[in-house]
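One chain of protein is taken out of this complex; the other chains stay put.
Right, chain A next:
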């Protein structure tokens, strides 16, 4: 017993030492700031996007949406128990997928456009083939012991999921089995995003930490702290060298992966609502952040200033997404509508 206590004390001391070492190493490279680098950059001015489409069809709160890689189709999920696949150019609904469980929290479109995935309080990630005559369940990925908060396809044969059980997971869709389990968060995982080169992904969790993972080895490579509440949303900056997080602490942050620290924060004393979702414009200059205050606020990522707002929803903005071609931004809300802006 005494030997174990001694070992525990030694390990704890080593942990404290390593944490101090990491903080010192971060401080040592902290020789500047985004404000300093972006000082000479011209301001973007007021960004005024117009509402182009109001997509009506869901009968209850929308919890998630995801653009197809073709930048035209989009899938949305609502607790009315349906996934709807939209043609955003015409505003028409192409397909409705009835869900076994109405308590959906996440939805994803496969890059091929052949599959969509959804999941929620049922703890299961269900993958559907939407190219069949009528949507057909391809796989039910059932191993998480907590709710499914987010999922993203790598291809038609692999998908990564994030769960309230604090883990993320890489699944083989051909066998329906877990390939890699990513364990290190100590709070519910709320969101994930794939790196542009698809070798890594980032996760945000209720432990207020963001983590960078190596997909193949399953290791957590870096951990980013600073938020003081749950991280609900996370996205990669288009170069792949930085990440943006949105939190219940009402702020967004940009962390640079190579400097291993926060480089700028996005907060405003007038904004007292939690951030639910984040998406970036193609150059990374504009951040679209959905908030509990029913708006999607637009931030200049370099200068840290609010440069616009997308107003119109009558309830919390729960999801935001910019398509691959960067031609617009979609907001989804608890008011049951999706809006397209550009």
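Here, contacts are C-beta pairs under 8 Å (C-beta built on N, C-alpha and C of every residue); 3 or more make two chains touch, one makes a residue touch a chain; residues count from 1.
By our rule, contacts and distances are computed from a predicted model.
K.L.:
Name the absent chain as its UniProt record does, using one of the following: "ER membrane protein complex subunit 1", "thioredoxin-disulfide reductase (NADPH)", "Guanine nucleotide-binding protein subunit gamma" or "Exostosin-2".
P.N.:
"Guanine nucleotide-binding protein subunit gamma"
K.L.:
From the list A:68, A:88 or A:295, pick the residue that touches the absent chain.
P.N.:
Spelled out, the listed residue whose C-beta touches the missing chain is A:88.
K.L.:
Considering the complete complex, identify which of A:261, A:277 or A:336 is in touch with the unshown chain.
P.N.:
Of all options in A:261, A:277 or A:336, contact with the hidden chain holds for A:261.
K.L.:
Mind listing the chain A residues that contact the chain we can't see here?
P.N.:
Those residues of chain A that touch the unshown chain are 1, 4, 7-8, 11-12, 14-15, 18-19, 21-22, 25-26, 28-34, 36-38, 41, 44, 47, 49, 52-53, 72, 88-89, 184, 219-223, 237-239, 241-242, 254, 256, 258-261, 263, 281-286, 301-302, 322, 325-329, 340, 342.
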